[in-house]
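All protein chains but one are shown in place.
Right, chain A next:
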Amino acid sequence: MASKQAVDRRDEDEVCPVCKSSRYLNPNMRFLINPECYHKMCESCVDRIFSSGPSNCPVAGCRKTLRKNRFRAQTFEDIGVEREVDIRRRVMHILNRREEEFDTKRNYDDFLEQREEMIANLVSRIDVAKTEAQLKQYALENEQSIRANQALEEQEATSFQARMTLEQEEAQRRRQIARQEYENERRELQAGREDFLTRLAAGTSADAGTIAREGSKVHLKKSSARRSEEERIRQKQAALRGSETKRGGASTPAAAGPADSGLIKGLRKIKTPEPEKPYDPFMGFVPEKRDYFTLQESYPSSFLERQRQNQMASAGGYDLREYYSRTLLEAFAGLGVFVGDEVSKRDAEKVSPPAATEGAAMVAGNEK
């Protein structure tokens, strides 16, 4: 604020390049700029020209189309600095990789250099189109990680803010305590002195020496006790603060996001954990599925028909379908198992007898 006022005061004879009105005539005049072309003009000009929608820049030779909502107050006096800060902010917003995302410090440094180079290019208008294209491409490809890092930054900023306010409060409290202490001390000193005086006044002249000595001793004792107490409190607070900062440090989560970009090298490979598959208790086995036959509800058989009609059996829980499924399963169980081939293969694999066999033989031997 103060600097702005200073600027205002200094440039009393400033003139709007568009309407040529000077601050002398209009002391409340504010100058605004648009980051499109950084041409300065006064607020009334902006209102006048751009209220009815986007329009061309009124400065001669500049054909940029400006919008009213993009106009803002100038922060830096030098337009070049203003522009660089804007560019920097924009580039940093996109290329917002963090150090922990890189494999090595070296890679991170390379990234920083690359970013600075791009900013410098944009500021000094070298290869603008190419750099812009790169930026755009990167922003498209890494939309997610950019957003994640932005969120992280925001979070850090807020936590920093919170920590700062906490520290301020703490300091305030400390000061208050110190003041109170001082006050108490003073009061006590005064009381002690008064007491001392009354005793002196009441006592005889012979006691004066001893009373004076006692008084000073008491005072010393009290102050030393207080000092140790203060020390203790201070230590406690320091410990508390230490733990808080530690927690704050631990709370910054690791960055996540796809690490595929041609622009930035040396990014740490982030392993995204595979999404858990739905739990399959049979491990791919479908209990009712059969390959050789389709089970029917009933089969024609005079022999079984009697059983099917038997209500007593069905009341007891006997289900003929169980019989059907079992007989049909047994009809085909092992149809494609070729014992000759499979057993010889199995025997070839199993050269040494399994450990359990040895164990059983040993047990059998010991029992006798």
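The criterion applied here is as follows: contacts are C-beta pairs under 8 Å (C-beta built on N, C-alpha and C of every residue); 3 or more make two chains touch, one makes a residue touch a chain; residues count from 1.
Heads up, the rule we're going with is that contacts and distances are computed from a predicted model.
Only one of "Metaxin", "RNA polymerase II holoenzyme cyclin-like subunit", "Trafficking protein particle complex subunit" or "60S ribosome subunit biogenesis protein NIP7" fits the UniProt record of the hidden chain, and that name is "RNA polymerase II holoenzyme cyclin-like subunit". Between the chain not shown and the residues A:Pro27, A:Gly53, A:Pro278 or A:Gly336, the one that touches is A:Gly336. One chain is missing from the display, and on chain A it is touched by residues 285-286, 289-296, 299-301, 324, 326-340, 342-344, 347, 353, 356-357, 360-361, 364-365, 367-368.
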